[in-house]
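A single protein chain has been omitted; all remaining protein chains appear in their positions.
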Amino acid sequence: MLQHTDEIARLIQSHEEGFALPRGFYTSAEIYDRDIETYWNRSWLWVGHVSQIPEPGDYFLFDYGPESIIVVRDRDGEVRAHLNVCRHRGSRVCVEPEGNARLFVCPYHAWTFELSGKLRSGRAMGKDFDPGQYGLFPAHVIVFQGLILVCTADTPPPIQDGLRKLAPLCEPFGLENLKIAHKQVYPVPANWKLALENYLECYHCAPSHQEYAKSHTLKAPQDMEKLVEPLQRRSEGIGLPTVTLDQTGPNAPDLAADVYYRRYPLYEGYQTGSRDGTPLAPLLGSLSGFDGGATDVQLGPLNNFLIYSDHAVGYRFVPRGLQETDIEVLWLVRADAEEPKDYSTPDLTWLWHVTSLDDERIIRHNQEGVNSYHFRPGPLADMEWGINGFYETYLKMIRV
Amino acid sequence: MLQHTDEIARLIQSHEEGFALPRGFYTSAEIYDRDIETYWNRSWLWVGHVSQIPEPGDYFLFDYGPESIIVVRDRDGEVRAHLNVCRHRGSRVCVEPEGNARLFVCPYHAWTFELSGKLRSGRAMGKDFDPGQYGLFPAHVIVFQGLILVCTADTPPPIQDGLRKLAPLCEPFGLENLKIAHKQVYPVPANWKLALENYLECYHCAPSHQEYAKSHTLKAPQDMEKLVEPLQRRSEGIGLPTVTLDQTGPNAPDLAADVYYRRYPLYEGYQTGSRDGTPLAPLLGSLSGFDGGATDVQLGPLNNFLIYSDHAVGYRFVPRGLQETDIEVLWLVRADAEEPKDYSTPDLTWLWHVTSLDDERIIRHNQEGVNSYHFRPGPLADMEWGINGFYETYLKMIRV
Partner (left out) sequence: MLQHTDEIARLIQSHEEGFALPRGFYTSAEIYDRDIETYWNRSWLWVGHVSQIPEPGDYFLFDYGPESIIVVRDRDGEVRAHLNVCRHRGSRVCVEPEGNARLFVCPYHAWTFELSGKLRSGRAMGKDFDPGQYGLFPAHVIVFQGLILVCTADTPPPIQDGLRKLAPLCEPFGLENLKIAHKQVYPVPANWKLALENYLECYHCAPSHQEYAKSHTLKAPQDMEKLVEPLQRRSEGIGLPTVTLDQTGPNAPDLAADVYYRRYPLYEGYQTGSRDGTPLAPLLGSLSGFDGGATDVQLGPLNNFLIYSDHAVGYRFVPRGLQETDIEVLWLVRADAEEPKDYSTPDLTWLWHVTSLDDERIIRHNQEGVNSYHFRPGPLADMEWGINGFYETYLKMIRV
């Protein structure tokens, strides 16, 4: 754990509720290290979908900051996660980003680990050596309807209760039967928190996202209000629950155990997040039609999804350095959808591609301004409530 | 304000008067941050010339370190400067380096500022929100004979008195009627102080600047001495005062309120800073001829000018990082001079282009050597008196 906590304590104290975070949160190397160690390494992270590793031995790596996690389907068909750090002298055990393995053999001294993480043998380590003490460190795993969540902490945030409540709401989308149609990375020279905050509020949507703002009412609460009731009738018609589940920020049962579900209306004429409003892919799960809505889902503060009737989009804001972040966007469609018959990748990805390009630009300019010694955090708008919730959890977790 | 002042205090104490600064001043990230916060952000900075923004709404940005300033001519024709940092969540408000604007609309959430910096509206901020509290932070502005100086401190160095004394001396050059003929940037991997120190002494001119040393007597005090009196007679003849004004370092009335004026002789045969000594552009201001001299002018420690009879050259050493500095050189000629009739850019810029290339090289090697743990500051030569003056002011300002 980091020792120099004076600066951290001073920074935390300098934050005024209802206002943006002060400069140091986005410019201090010490804060960045602490973010990884106390926030990211103790949060649930959405790393991928079960469809990426259908067979025993299938694996992929998920990297963030200085960390690397092996996500693997073991011999028994269970999804497991291990820290990708050899227990001998620390080498990465697995260096290919994905593949199929029978064993993980460290490329340095050939320590050999089973898919379960167990150390099979420590070559030439002498007779006093107990391999049982040197298995790969495990990470916790939850598979929520096909979405794989991982947490490297000893005691992860107790999100299970929230997920149980979320389960029937998401059920109709058949998330476990999706596949990743496309993944794109938008690197932005900014701290990861600015990228996440950008996602957590739609106050910027009207001025910044011309295309999104045409179809999504989230950008205008007054517009949305009138369209909610008609949407609810339509949602019921296609088999979707109409309740909102908000266990985020102050409503969360525990630190970083946030879950969120809300379906909100698109503007008239839009069946999904497409350029002209027409469908992009086959209907998800058990849905019987298009209701002209979109669902915001959050599984822990770091993992966000937007689910239309015919596809889902997942968003991650992965730290690579103090002011280096990868905005990762993943588009998911039904597993049995085939391109080009059932969908077209350029059409499917159009909206969130142009929107993410916008976001990269505005997040970058945000960081540039925040770097100024003259920056003073201003008041958050009502529409930025999601940021307040994030700050509350975040500040508690890094305080330790 | 920075908190970890132990290292700063120790460093300041380790400096011995009459000697170069110790290693840490050029290698410590903490010192660099402090330099920006306590020295640059409290000094007058020469950002440009009024000819760059003739019309209301015309603006340009001046960036240094992590800072960005909007310099704009407002509706009333006044030159103003604002911190380029939105008062909401800190985005850069203005992202184009220059242009003409009616309003500054923040690209993130569309907070809209008038040219005066006043916040016109904070969209959807609720009724308790007082836009009057959230205008852009202003920077102080002085326009000295067309040269725009800006300072972001609450209380800038009191330079006005010095400028009043300087005014009649500069008057004949007609500085307000110049235009920027050319600007060139020479990035050097060195701390900004090494770049500035290099400009502040001509002890290095003889060995390092073959071309400059051929024409400028500043490199050889013994040569200059003999030529001063004849120059003074010639200066009087063309309408130039012959006094020297030295309010720098210990002679400055206040911290960083330095001003300086001295005309010194070129070698025989040189009318201006050209390759062969012949004129480069139409005579400046009210001058009636060439006196074979050049004037060193300083407006605060950071802003240096060399004024020949037919053109002026401005120098800035803009910090971009701990060991990244842009040497910015700007060549100015009469506003009514036309190329190619009245001047040729390659000829005009020849001397200070080759000289700046030399400087980039020697400053780079200086930084490389100073990075050594074995570096011990040596004694300054008499010809390096300007560096002593800079140190005195600098050390007081960062001490805070």
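Observations
A and B label the chains in the order they appear, each numbered from 1.
We adopt the following convention: contacts are C-beta pairs under 8 Å (C-beta built on N, C-alpha and C of every residue); 3 or more make two chains touch, one makes a residue touch a chain.
Keep in mind that what you see is a predicted model, and the values were worked out from it rather than measured.
Which of B:R102, B:H365 or B:R399 touches the hidden chain is settled by the complete complex: it is B:H365.
In the full complex, subunit B touches the omitted chain through residues 6-7, 10, 20, 23, 27, 197, 203-204, 206-208, 361-362, 365-366, 368-383. Across the interface with the omitted chain, subunit A contributes residues 3-4, 36-37, 41, 66-68, 83-93, 95, 105, 107-110, 122-126, 129, 134, 137, 152.
Everything that follows uses one rule, which is that only the chains that are shown with their structure count from here on.
Once the centre of each chain is set as its mean CA position, subunit A and subunit B turn out to be 47 Å apart.
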